[in-house]
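Below: the structure, in structure tokens.
In this view, the complex is presented without one of its protein chains, the others remaining in place.
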């Protein structure tokens, strides 16, 4: 069950170079979405005054953009997203002012669905941290003491951790490619070290980031006999399983998985990662 | 000589149902544009952050929209337009917030170029009043005591006259189709009456509005031996004479005139009007 | 409220708005916002004799007001469809058209025969125009002889209404339409996607493994409208018009151009409730213009 809801941007700010946080009033979606699920956003809607409806008068860009839920505030009927500007869709989104109305489909896809009380290590690369906040919040409030290992290109991205720092019971470790903050190197090196000491204390690894990074995470976790949940990105048109465009090759090579309905969260041994 | 200038909306307000007034900071165009000329506006530009330029990332709607200059304030480097929402281009324009940047080409076309001291009767229908304000302002300041006969559908459009009322030396007569303000009937009836008393006191008629109205104006003025200048609208792509799309049949039937470079202001006996 | 019912090629439709094959799954995907039975007809994803994995590599690429796709007819195969999907579809009470593709005449005929015994099917849409598979598909769609032969065979092997889906990637689409008419087709649907491609300027190679892909969406509407206008006048068959329909005004254009019904494809991705607002928009238009039935405006733009 998902909705196509007409939301309104209630807050929009840049939090790091090319990275934005946006809150959207979406009463229905925000009260039914779970960590790891996503929404499909029309970045460039326009209100048709003549027909008095929010209608199809601009057709470029044509497709919606899939973005994970970053946080929700069900009382306010508000959902937030954290996104990076990478192409024209996200550029247009970034230029939308507070008060602008946007059409949003959601909740879409399968989220993380972890059991209560699980001990989890979360591993993120860059903007891959976005889908992990709502999960961390749940885990932290369940007193699970999640570990977060976050990799960034440099210190200017460290602000993405702000909300995580405010959670109780979070253990946060940081790596940057340029060494400008935290460990100088890759987050997968952090994970390696982490696993060598803490392997026994966790039940599972959850990861989101570039596929080449997630691939290493899966390798490391598998060697440590830990299951992995990961969140993949694919180009999407429909977001609901209708177009069959968002394929992931399954590890068993039998058939394709579709990121929008079979994922975006998969088991580490379910789909082939590129890189 | 025209410019392609990146302007910024400094003021934007609705003044009547579907009718808007917009001021745009355009230092170059606003100091070189004359009454009756027009600008060609990109209603839906977008700033390309990646390339750091105001670039071509949205291609729908593709074409700019031609709009006459309504007023200028050269000291402020500001140009204003008054426009009616009729289709998607003007709808999108109407939803642009103050502060938004817009690409604008201008000054384009041939304006009214009246001699100083000419005694003129201006006849407008609906939003056709827009190109007449800057002209009226010039005429009034030259102490020419212009007469304005304005036709509207109903009293809710009468607010379009606000600025005209503030000019000194303007004689304003008003007609509405529904009789809700001024004379109950067509502005061409007003003109007929006007000519029967004032014909001797004026040198010329200037008109802008629906072609069927302008056609009647030309007939009436011709019978009164008065020359007419009129401003026509055509679908335009380039606005500068390059696409040859904005044709008006010339009265001599020899060749086509092009509204963007031969007009939009023509003599009443130059082009065939539809209707 | 105007009368929106149409009879398309012997298929009674409660309104003229169908979903286009491959863009609406099997009808369940959009059930959260629209039920298949609200549509004039549901045209299901293209089916082949054996299951097909579809194409490798990138399958989607957005272009200006358009979408390039290279799905390659991923589908569970006709048997799985009949056994697993069709029974659920019957519950929906939708007017269901089955879109079929094959690598040769025999495959088309075999699929048809398998469907012959099934309940809950309103008609067949024979896809001879898929640009994304190597065999069959577009090979037929550009050749009047092959088209005639294939359509005749399918026609002879079923009593379902036979609709043939045409490709715009030809010099003269009316030739293919005429071949379908001669072969006994009951109706035509057009257009399928327009052949196009894209290049990744970072990788410096075509975006799609197959190089060429199918262009759909508002970008192609002028092309589709011309095809419908021409074909609906060139043959005596009813036409389901599609290609770039984005709002009700577009749908009206197709009907004025001669289409009996229309289908919505790519717009579903952008606006999952498009069918509802387009049905409503057609109704309002008819009222505003003073027509009692949508049948009264069909082909009004013919010259």
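Per-chain numbering from 1; labels A, B and C assigned in written order.
What we mean here is this: contacts are C-beta pairs under 8 Å (C-beta built on N, C-alpha and C of every residue); 3 or more make two chains touch, one makes a residue touch a chain.
None of the values given here were measured: they were computed from a predicted structure.
Shown chains touched by the undisplayed chain in the intact complex: A, B, C. When you scan C:68, C:82 or C:151 for touch with the missing chain, the hit is C:68. The hidden chain makes contact, of the residues B:64, B:101 or B:229, with B:64.
Considering the full assembly, B:105 is the residue among B:16, B:72 or B:105 that touches the omitted chain. Not every partner is drawn; the one left out touches chain C at residues 63-66, 68, 142, 169-171, 194-199, 201, 204-206, 211-213, 215, 217-223, 225-226, 229, 244, 246, 249, 252-253, 256-257, 285, 297, 300-301, 303. One chain of the complex is left out; on chain A, the residues touching it are 59-60. The chain not shown here touches chain B at positions 1-4, 42, 51, 53, 55-57, 59-64, 103, 105, 235-247, 249, 255-256.
FYI, only the chains that are shown with their structure count from here on.
By the count of C-beta pairs in contact, the leading chain pair is A-C.
The chain with its Cα centroid farthest from the Cα centroid of chain B is A.
Mean C-alpha position of chain A lies 35 Å from that of chain C. If you average the Cα atoms of chain B and of chain C, the two centres end up 46 Å apart. In this assembly, the C-alpha centroid of chain A lies 51 Å from the C-alpha centroid of chain B. Multi-chain contact residues of chain A (touching two or more other chains): 57, 59-61.
Shown for chain C are the residues that touch two or more other chains, namely 64-65, 218.
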